[in-house]
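Right after this comes chain A.
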Amino acid sequence: MSALQRLFKFHGGVKPAYNKEASTGLPIAVAPASTLLVIPLHQSIGGMPRPLVKAGERVLKGQRIGGADGNASSAVHASTSGTVVAVEMRLMPHTSGLAALCVVIEPDGRDEWMERHPFDYRSASPTQTRDYLRDAGVVGLGGAVFPTHLKLNPGKQGKLDTLVLNGAECEPFITCDDVLMRERAETILKGAVIMRELLAAGQVLIGIEDNKPEAIAAMEIAARAVNQAAGDSAMKVVAVPTRYPAGGAKQLIRVLTGIEVPHGKRSTDYGVQCFNVGTAYAVYEAIALGQPLLSRIVTVAGNVSGARNYEVLFGTSMRDLIALCDPLPDSDRVIMGGPMMGLLMPSDDVPVVKATNCVLVGSKKLFPPPPPEMPCIRCGECAKACPSDLQPFEMYWFSRARIFGKAQEYNLFDCIECGCCAYVCPSHIPLVDYYRFAKSEIWAREIEKEAADVARERYEFRLLREEREKQEKAAKLAAKTAAGREKAAAALAEATKPAATPEEDAKKALIAAALERAKAQKEQVHPENVSNLTSEQQAEVDAIEARRAEIREMAKPHLRQDD
Partner candidate 1 sequence: MSAYKEIAWNGIWKQNSILAQLLGLCPLLAISTNFVNATSLGLATILVMMLSNFGISALRAFIPYEIRIPVFILIIAALVTVVDLLFNAFLHDMYLVLGIFIPLIVTNCIVLARVEAFAAKNGLRAATFDGLMMGIGFVWVIALLGAVRELVGQGTLFSGIEMIFPTLSGIQVLPEGYPGFLIAILPPGAFFVLGLLIAGRNWLDARANQRMREQRIHHQAEHPTDHPSSAPA
Partner candidate 2 sequence: MNNSPYFLKPASVQSVMLRVLVALLPGIAAYVWFFGAGILVQIVLASVTALVAEAVMLKLRGKPLMLFLSDGSALVTAWLIALTFPSIAPWWLTVLGTLLAIVVAKHLYGGLGQNPFNPAMVAFALMIVAYPLLMSQWPRVDATDFAVQWQAIFGNRQILDAVTMATPLDALRTVLRDPEQRAMIGGLLGTKATFGNVGGKGWEWIAAGYFLGGLYLLQQRIITWHMPAAFLATLCVISGAFALHDPERFAGPGFQLFTGGAMLAAFFIVTDPVSGATTPRGKLIFAGGAAVLTWIIRTFGAYPDGIAFAVLLMNIAAPLIDMYTQPPVFGHKDKRGGPP
Partner candidate 3 sequence: MSGPIEVAHRESSVLRISVRTAAILLAFTLVFTALMAGTYKATEPMVAASALAEKLRLIGEVLPPGQYDNDLMADAITLPPVPALALDDETRLWRARRNGVPVALVFEAAARDGYSGRIGLILAVNANGRLLALRVTSHKETPGLGDYIDPKKDKNKALPWIAQFSNMGFDSVPPKKWRVKKDGGRFDQMSGATISARAVTNASGRALAWAMENRDKLFALPPNSRFEEKEP
């Protein structure tokens, strides 16, 4: 089957040492739950879910503990039954070392499920299906955790040419998709069938890097069965050449279909959508079994003697997980994800979340500190390695010099931070760090600028309003009695009199204006509609606004790869 598929090439890429054998020797094992499960409410791209439980409450396995906030968000569930001991700020599995709101559950050991019902997606409307998946907390499990229900939308045309299942898994060390495909190929394909239906996709291309022959074999058998049952040949397993980052969504789409989806465009506009194989598995569990996303396969590898894949409940501490695999004594760090793109964890006591495809234990020996950074000699190795056809060294110059506008001109935001450029750089420059820095600065500036624009607008509006009020008031005063005239004269004198210090002057003017306005208020109603709202109403309106802004802002950094 795979021989028939024409493959395309993407530019650049590297071939690092893969180190995948260690963790594929043993089948998937189920990791025991930690004594405390720390489940962050915010585990996906999009809005921060609202907590639905309070401390002291008993929860069942699969019970929703965080409700999706609007459509661009995803629910969070209790991974097992137990008691909520706290809803509080806990350290996040994030390089920043900052805390965020988490539900802390003490498992009761009974692992008692809530009631489960399969979802009949065939008789439900697409919107209902998407809402169901949102509330089941299904997100992309390739690492980018983009809410799956948002992507299960065939777009304007109502149908797609190709559904791509991403089993390429190009990062070294990580094998969670590999073992999942080996052991649960049928389930994955059942999920794929559902997705294909929802997307009205013509064919399903399952891209697997050719260094995973077992997974390819297993998936081919399963695909043949599905095709036979359906009486067509829509499912195709395609072996793609092993080259990092072939598992990047855009790169895989390019390899399988030749289509290049530009930055900022939806792939459905090009008739193609891409999901991780783990996501297909989760979709099946949610729809056919009624089980929300509670756990995932996590590779524990690196500086451990017992590297293996585990099925891990979300909220499990990485420390407990690592302990299962006999970490070597010189271990000095924990990385979430692979060695090319993974995030350095601030501590090993952070929970496994939906984005945790791999817990990589590091040591000085395994990941030696990079040699000293030398100046860039513009050798162009990075440009040769860049899978996005960028000029990394140019972006580096401008990011380093903080000339962000120029960095953007060189398409900084097309960078997927795959790390290829830094990997090949003979000067050992931490290129990706410069891009991350530049990107977050640019986002911050953008937000600042928007805020300043709003402030300017509102300030100008206020000046306008004050001017108008002053005129109206002057007209009224003129019509009033001599006492009124006297007062007006006094006010005028006040305004023109040079004050001792500007602060005092400003203060006086403010108070005077306040008094005047207070009087005026009795006679006339403010034309402004904002002041007619109660504070609660206003607060709510603004809180919604704020959340929207937050979503927009968060959606930007994470739209990377492996959806």
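Regarding selection, all candidates are chains of the complex that A comes from, given by their letters.
To be clear about the criterion, a contact is a pair of C-beta atoms (placed from the backbone, for glycine too) under 8 Å apart; a residue touches a chain by one contact, two chains touch by 3 or more; residues count from 1.
Quick caveat, the model's predicted, so the values are computed rather than measured.
*Asks:* Looking at 1, 2 or 3, only one should touch chain A in the complex. Which number is that?
*Replies:* 2
*Asks:* With touch defined as at the start, can you tell me which chain A residues reach candidate 2 in the complex?
*Replies:* Counting only chain A, the residues touching candidate 2 are 10-11, 14, 16-17, 95, 157, 250, 254, 258-263, 265, 269-271, 333, 335, 337-344, 362, 366-372, 374-381, 383, 387-391, 393-394, 410-411, 414, 419, 422-428, 430, 432-433, 436.
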